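Below is a structure I'd like to ask you about.
Only a single protein chain was left out; the remaining protein chains are all shown in position.
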Amino acid sequence: MVEFLQSIGLDFLSVTALTWIAAFIKGTLILVWSLANFGIAMVLERKVSAWMQNRVGPWRSGLHGWIQFLPDLFKLFKKEYIEPRNIDKPLFVIAPFIGFLSACLIWLIVPMGPGGTAMDLDIGIIFIAAITGYDVVAIFMSGWGSNNKYSLLGAMRGAAQMISYEVTLVMSIIGVVMMVGSLKLSDIVQAQASHGLLGYFAWPQIIGFGVYLIASLAELNRAPFDLAEAESELVSGYHTEYSGFRWAVFALTEYIHLVGWSAIAASLFLGGWHGPGFYEVVSGLGNLLQGFGAFPNSVAGAILNYSASIEAVWTVGWLHYVVGLVWFILKTYLFVFLAMWIRWTLPRVRIDQLMDLGWKFLLPVSLFNIFITGILRYVAVNVTALPIHIGSLTIRLLGFWAN
Amino acid sequence: MEQAKELLINMGPQHPSTHGVLRLMAKLDGETVTWMEPDVGYLHRCFEKLSEKKTYAQVIPFTDRTDYLSALTNEHCFVEAVEKLFGEQIVVPERAQYIRVMLMEFQRICSHLIGLGAGALDLGAITPFLYCWRDREKMYSLLERITGGRMLYNFWRIGGVRNDLPVGIIGTPNDGEELADKTIWGFINYFDSYVWPQWDALVTQNRIFQWRMQDVGKLSSQDAIAYGSSGAVLRGSGVNWDLRKNLPYSIYEKMEFDVPLGRENGDCYDRWLVRMEEMKQSSRIVKQCLEWLTENQTGEFMGKTPRVIKPPKGEIYHRIEGSRGEVACYIVSDGTANPYKVKWRSPCFTHLQLMPLLTPGHKVADIIAILGSIDIVLGEVDR
Partner (left out) sequence: MGLTNFLGEAIRAGKSFATGLSITFKEMTMRPAITVFYPDEKDNVPAWFRGIPLQKTDLKTGEYKCTSCAMCVEACPVNVITLEWHQDPVTKKKVADRYAIDMSRCMLCNYCIEACPFDSLVMGYDYELSKVDPENLVYEFEDLLRLGLKYSSAEQPGPKAKKNATPPWVFHELTGATEADIQDTKGFLGRAPLAKGYEPELKPQFQTKTEETAPAQAEAGTPSGEEAN
C-alpha cells in the first residue's frame, strides 16, 4: 500500500506518514466492507428464514425488501437509550463497541484476492485466536454491566462456551497449518491453488473442516449453539437490557462476525479466491487424467500444455483480480448460507451438552485429525521416492500431494 | 463472611416462553435449579363466578375462553353436562354427535400441533413452529367455514350444534394437499401424508431434540396419579387411562382408536411421543366420522329442547378427555335459568403443580422443556 501511494505521486511524504495514511484508508475500507456485508447478511438471514418457513420475509421497503437493513438501522439509531438502574455504566456502554471492534479486526487478515490483504500477518492463525478473545470480553462486560440476572447467566454461558470452543477451533485449523507449513493466510490460500477444485483443503482435512464448521458456529453464538442469548430461556441473554443503537451494534457484531468467520473458512478450506475458473478446470482435468502425476500420458500432457499456455491470462491479468474477488464472495456466502440453514433447522442444545460436545467430542476428533494429518503428510512427502503403488495413489487422491 | 449461593430468578410474567402470563420463580445454583414455584393468577377472568349470573346458553362462549387452543372440547364438556342434567328430556341427534366428535378430534389435532410447536419453539427450533402454524391455519380456515369463528367458536348448543356442516366441506377420500384448506378429507390426507411425517423427521427424530427431551422431567406413574395429572402427561408415564375408552361419552364407544402409552418413568420425550401418536389416532377417528357423515348426508343437527333452558334441580359432575387432559365441570342447578354454581376442573392447573416436582436438579433450559412438555394454556390455569 505504501509503495502504491508512493507510485501515485505521494513520495514527497515520509514513509511514516504514508504508513499512517495507508492504515487510515485500509481501516475505512474494512469498515465499509464490514457494514456492507452486515446489510447483505442480515437481509439474507431474514429472507432465508422466510423462504424456509414458506414466507416472503421483508418485502415492503424497496427492492422487495432487500434494503430492509437501512430502515432498521435508522430506526434503531433514533431510538432512546434505555439504561436500567444500578448498571456499571462504563462497562455497559463500551461492551458493544469492543465486540464490534473484534468482529471488524478479523477482516484485517482475510485475503480477498491476490495481494488483497490488509495486513498479511505471518501469524495469521494466531491472530484469529487472539481476536476471538476480545469477543468473550465484550459479552462478559455487557452481561456483568447490565445488572440483570438473565444477562449475567447469558454472559457466563457465553464466556464458558467461547473459551471452550476456541481451543477446538484452533485445533481444527492446525491440520491445515500442517499441510502448508505456514501460519500466513495468503500462503494457505496459495497452497490450494495447484489442483483446482480437488486442491481444496476441504478434502484432505475433511475432519478438520467439519470440526471447524461446528466450532465456529459455537464461537459465533449462533443456533444451535446460541446459548448466550437463548431467547426462549434467557429472554435475550447478555444483551437483554440494551436498546437503540447499542443493541444495533450487537446485531452488527453478530453478522460481521458471521461473514468474517465464513471468509476465513473459505480461505482455509475452500481455496479462498482461487476458484475453479477456466484455467483451474483445464489443469485439474489434466491432473486427473494423469492420476496426479502417477500415470503420465500423452492426452493429459496435451491438456496440461494447453493450460500452461493460458495461464498468463487467467492468473496474472486484471481478470484474475475480479474473478478472485467474485469467487471469494461466493464461497464466503456459501458458508453464510450454511450457517443460516443450520440455524433455521436445528433446536438449541443445552449448556452441559454443549460442553460435552466441545470437550468430549470435537476436541478428541480434532486431535485425531492432527495425528492422522501428520502421518499422511509424512508418508506423502517421503514416499514419493518409492515406486508408484496403490497406497501412494490413495494418499494422493486423499489430497496429500507432495508438491 | 457468608455468601449467597443461590440466585433467585423470576421467569415471567413477561417472558418469551411462559405460554401466556405465568410467573415461575426458580432458585439456581449455577445453572442448576434447586427450587421452583409457579405463581399463577395473572389471567384470572372470574369465569366461575360470572357463570352464576348468566343463563346456561350464555356460559358456552365463556367456556371457549378457558382453554382457547382447544375451545370445542370445553364447550362439549359444559354442554354435555347440561344435557345430562336434563336426563331423558334432551336427546342429541346422532348427526350432531358425529359432527361434535369429528370437530373435537379435529380440534385435538390442532391443539396438539400448537402444543408441540410451542414445545419445539421453546427448545429453539423456530422453523418447525412455523410449519405447525402454517398447517394450523389451514385447520382454522376449515373450522371457520363450519362454525363461523376462527378460534373461539361458540358452536355447541344445548341439544345439538348451531348449524349443519356447509355443503362440500367433507370432500372425498381422494382429496389431496391442494384441498387441505377446503375440505376436511383434504386436510386429513395432507396431515397423514405430509405434516405428520415431516414433524417426525424434522423434530421427533432429531438428535439434538432427543438430547434435550430424554431423561428430562421424569415422572413416575405413582407421582402422576398422586398429583392428579391426566391426558398426555398421565399416559406419558405409562398409565392407561383415557376417558374416551374408560368412561366413554358421546359416541366414542363406536370409534376405533388406540391409546398410546409412554414408559413407566415417562420423561418429556415420552409425553412428546404420546402426543404425536394421539394426533394420528385423532385423524383415525375423524376419518370414521367422515365416513359416517358421507353415508348420512342429511339429518337433524339440533334436538328438541325446551324454549327456556331450566334444568331440573340437581347437580352433576361431568368429565371428558380434553386435548390437554381431563376437562370436567361441576354444575349445581337450583331449577332456575341460571346455574347456581359452576366449577371448572382444568387439567393445566393440575399439571402446573408438577413443575416443583419435576424441575429441581435440572438446568435452567430444562425448565422451559418441561413446561413445554406438560403443554399448559394459561387461560385455563387461571380461568
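Per-chain numbering from 1; labels A and B assigned in written order.
The criterion applied here is as follows: a residue touches a chain if its C-beta (ideal position, glycine included) is under 8 Å from a C-beta of that chain, and two chains touch if they have at least 3 such contacts.
This is a predicted model, so every value here is computed, not measured.
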| item | value |
| --- | --- |
| Shown chains that the omitted chain touches within the full complex | A, B |
| Listed residues B:17, B:107, B:154 or B:333, member touching the removed chain | B:154 |
| Touching the absent chain when the full complex is considered, from A:20, A:74, A:361 or A:378 | A:361 |
| Touch criterion as defined above, residue of A:53, A:148 or A:253 at the omitted chain | A:53 |
| Residue of B:54, B:245 or B:284 in touch with the missing chain, whole complex considered | B:54 |
| Of B:87, B:166 or B:306, the one touching the omitted chain in the full complex | B:166 |
| Absent-chain interface as seen on subunit A, which is shown | 48, 50-56, 59, 341-342, 344-346, 361 |
| Touching residues (missing chain, whole complex) on subunit B | 54, 57-62, 65, 127, 131, 134, 137, 144-145, 147-149, 152, 154, 162-163, 166, 198, 201-202, 205-208 |
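We adopt the following convention: only the chains that are shown with their structure count from here on.
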| item | value |
| --- | --- |
| List of subunit B residues in touch with subunit A within their complex | 7, 9-10, 15-17, 28, 31, 120-127, 130-131, 134, 202-203, 206, 208-209, 211-212, 363-368 |
| Interfacial residue positions of subunit A with respect to subunit B in the complex | 49, 52-55, 149-150, 153, 157, 223-224, 226-227, 230-235, 344-353 |
